[in-house]
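All protein chains but one are shown in place.
Right, chain A next:
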Amino acid sequence: QITPFCSQGDEDFRENREKENRGKRRNGERDKKKRENGRRKRSSKSVSEPETSEEDDNEEDGNNDGEVRPELLSPEELERLKEAVDEKKKLIQSLRGKPWPMKQKLVTLRESQQFVEKYEGALGKGKGRKLYAYKVMMTKKWMKFQRDFENFKTACIPWEMKIKEIESHFGSSVASYFIFLRWMYGINMILFGLTFGLVMVPEALMGRPYGSIPRKTVPRAEEASAMDFAVLWDSGGYAQYSVLFYGYYNNQRAIGWFKFRMPLSYFLVGVGTVAYSYMVVIRTMARNANESGIGDDNSFNFSWKTFTSWDYLIGNPETADNKFASITTSFKEAILEEQESRKDDNIHLTRFLRVLANFLVLCCLAGSGYLIYFVVRRSQKFALEGLENHTWWERNEVNMVMSLLGMFCPMLFDVISTLENYHPRVALQWQLGRIFALFLGNLYTFIIALMDAINLKRKEEKVVKYNITMWEASFYNGTGSENSTAPPITIHPADVPRGPCWETMVGQEFVRLIISDTMTTYITLLIGDFLRAVLVRFLNHCWCWDLEAGFPSYSEFDVSGNVLGLIFNQGMIWMGAFYAPCLPALNLLRLHVSMYLQCWAVMCCNVPQERVFKASGSNNFYMAMLLVILFLSTLPAIYTIVTIPPSFDCGPFSGKNRMFDVIQETLESDFPAWFSKVFSYASNPGLVLPFILLMVLAIYYLQSTSKSYKEANIELKKKLQMVTHNSENFVIFLLCSFDLILIAQKRILFTQDGICLILQY
C-alpha cells in the first residue's frame, strides 16, 4: 500500500525548494532533509518506483510553485498529515515527563522536530498556504526572540554571580540575606526615582534659586561656618538650606513655565512612596505564601531529613564538610528530641527557667528604653544650652547609644536564651522577636523624644512670630513714610529673622541617625570581622592556644541580625522620607556600598556556619516583619501630618492650616466644579461606612473559604496516608507470600534431593 508519507515524497521536496526560495535558514537542515528524502525514496523504492523517476525529472525542473501541490493531496491524506503533525507536537511537549533514557529522548525529539518542520507548512490550502507558512515562521521567530530575551534578562540581574558564589560557599541562608538586600535595593531605587524626579529636580530647576528668599538662604549668623565639613556632616550649613531638606521648598502653588504643582507633588510623592511600598511588600508576601509549607509535616520526620537535607548548591569542600557535620548533628538532635519527648521529666524546672529568661530579657529591654530616654532628655538640655559648648561625644550621644545598644543587646539575648532549652528553630524565632521588640522600643522612644522637641519648636514659633512683626514694624517706622506707595527697602534674605522649622529638624535627626547607624555597622564589620580575622590568622603562629579553633576564631555571618538591621533601616527611611527627601538617595548609596562591602567581608573573613538553617521557612517571616515595620513607621509620619500644623516660615505647606489642605486646594482650583462635588459625596461618612462594612464582610468570607480549603487539604493528606498504609500492607503481604513460596520451593527441592538420594540407594 502506498503510505501517505511515501506519496508525498516529491511533494515535500518541492515544498523544501519553496522554503529555500522564501526564507533562508540552516543549510544543514536542508541537507538533512534531502538525505532523509533520499532515504525515504530508497525505502519506498520498491513501491513507488515510477514516482521516483518522476521526482528526478521534477528535481531538474525546479520551477514548480504551490499550485500543483494541494491537488496532489486528497483531503483525507491532508487530515491524516495534520493529525500526525499534531501528535508529534504533543509528543515534543510531553517528552520531559516520559520515563525514557536520555539518549532515546534526544533522538525522538530531533526526529519529531524535523518532521513537524517539514510538514507544517504543507497544511495550509492553496493561496492560504503562503500566509500559513509565513505565520508559522513568524511564530517560531517570536519564540526564539522570547527565549533570547529571557536569557538577556537573566544576565542583566545585578550581582547574580556574586551571590551565586556566596551561596556555593556558605549555603542558601546566607545567600538569602543578599537576595533580600538586592530586593530592597530595587524598592529604594523606585523610591529614589519618585523623590528625585518629582520633588528634588523640579524645585532645583524650576523653583526660586538659592539666596532669593529667606528660607532658601543661610542666615547671617551661621554663614561663617556654613561650609565646614563638621557642620555639613551634621547636616547643617549649606546642606540644610538645599533641596535635601523640607525647609528649602517654597510654598508657591505652581512653578515653572508648565505650572508644576510643587506642594501637591510633594504631598502625593510622600503618600505614593508609602502606597508603593505596601503594594510591593504584600505582593511579595502573597507570592511567597504559595511556595511555602512544603515538607513541614510532622510526620515522616526522619525520612524528610534523610532525603531532603542536602543543599545541592554547595560548591566548596569546606562548606560540604560543614554541611555534612551539621546534618549529622541535626540527626543526633532529632533522635534526642524523640527520646526526650517520650519522657518529659522536670517540666517545672524548664518552665521556671523559661519564665526567668523572659524576665531577664524584659529587664534588659526596660533598661535600654530608659537609657535612651535619659540620653534624649540630656541632649535636649544640651540643645537649650547651645550645642557649641559640648564635645562631639555629647552631641552625638543619642545616636551612639542607640547603635551600641542595638549591637550589644542581641548578644545578651542570645546568651540568656541558652537557659530556655528550646529547639533551635524555636529559639531563633524567640531571638528574632526579642531583637524586633528591642529595635521597636528604641525607635519609639526616639520618636517620643522627637515629639517633645517638636512641641518645643512650636512654642518657640509663637514667640518668633511676635518678634518678627515687631521687627518689621520697627523697620518700616524707621523709613518715615506712611504711604505704602514708597518703594520697599530691600533687605538681604540672610538678614531676615527666621522662624523655627520643626520639619527640617526632624529630617536632620533622621539623617544623622541613619548616618551614625551606617558608620557603626561598617566599623563593626571592619573591627569585629576583618581585624579579628587578621589577628587570628597572623598571631596564630606565636600564641599559646589555637586561635582558629579556640577563643576568637573566625566569625560567622549573622543572618538574622543583619536582616533585622536592614529591615529597621528601611523603617527609618519610610519614617523620615517625608521630611527629608534626600533619605531615599542616601539609603540607595548605603545599600550599594553595603552590598559590595559585605560580599567582600563574607568571602574574606567569615567561615561557614556550623548550624545551617533552611532559609525558605524564614522568608515569609521577614516579609511579615517588614510589613509590620512599614505600618508602624508610617504611623508617626501620618500622625504629624494630620495633627500638627506646618511651620509658617518654611516648606511647601507654609501658610496652610494643615498639610493635607493642599489636596482641598487643588480640587477647588484645578479641577472642574462637578469633580469636587463628586469627591465630597464620595468622602461622605454615609458612603464610607457601608463600604468599610462590605470590605470586612469580604475578608471574613475569604478567610472562611480558605479555612475550609485547608481542612479539605488535611483530609486528603490523611486519605493518602491511609492508602499508602494499605498499599504498604499489600506490599508486605506480597513480600511475605514470596518468602513463603521460596521456603516452599526450598522444601520441594530438599524433598526432591531426598528422593534422588533414596533412589540412588
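Simple rule for what comes next: a residue touches a chain if its C-beta (ideal position, glycine included) is under 8 Å from a C-beta of that chain, and two chains touch if they have at least 3 such contacts; residues count from 1.
Throughout what follows, contacts and distances are computed from a predicted model.
K.L.:
Look at the options "Nuclear transport factor 2", "catechol O-methyltransferase", "Ribosomal protein/NADH dehydrogenase domain-containing protein" or "Exostosin-1c" and return the one that UniProt uses as the protein name of the missing chain.
P.N.:
Answer from the record: the omitted chain is "catechol O-methyltransferase".
K.L.:
For a quick check of understanding: of A:F152, A:W257, A:Y312 or A:W545, which residue touches the chain that isn't displayed?
P.N.:
Within the whole complex, the residue contacting the unshown chain is A:W545.
K.L.:
Hey, which of A:L412, A:A427, A:V628 or A:I644 is the one touching the hidden chain?
P.N.:
Touching the chain that is not displayed is residue A:L412.
K.L.:
Tell me which of A:R182, A:R354, A:R378 or A:R532 is the one touching the absent chain.
P.N.:
Candidates A:R182, A:R354, A:R378 or A:R532; residue touching the omitted chain: A:R378.
K.L.:
What is the set of chain A residues that contact the non-displayed chain in the whole complex?
P.N.:
So the residues of chain A touching the missing chain come out as 364, 368, 371, 374-375, 378, 391, 393-394, 397, 400-401, 404-405, 408-409, 411-412, 414-415, 540, 544-546, 548-551.
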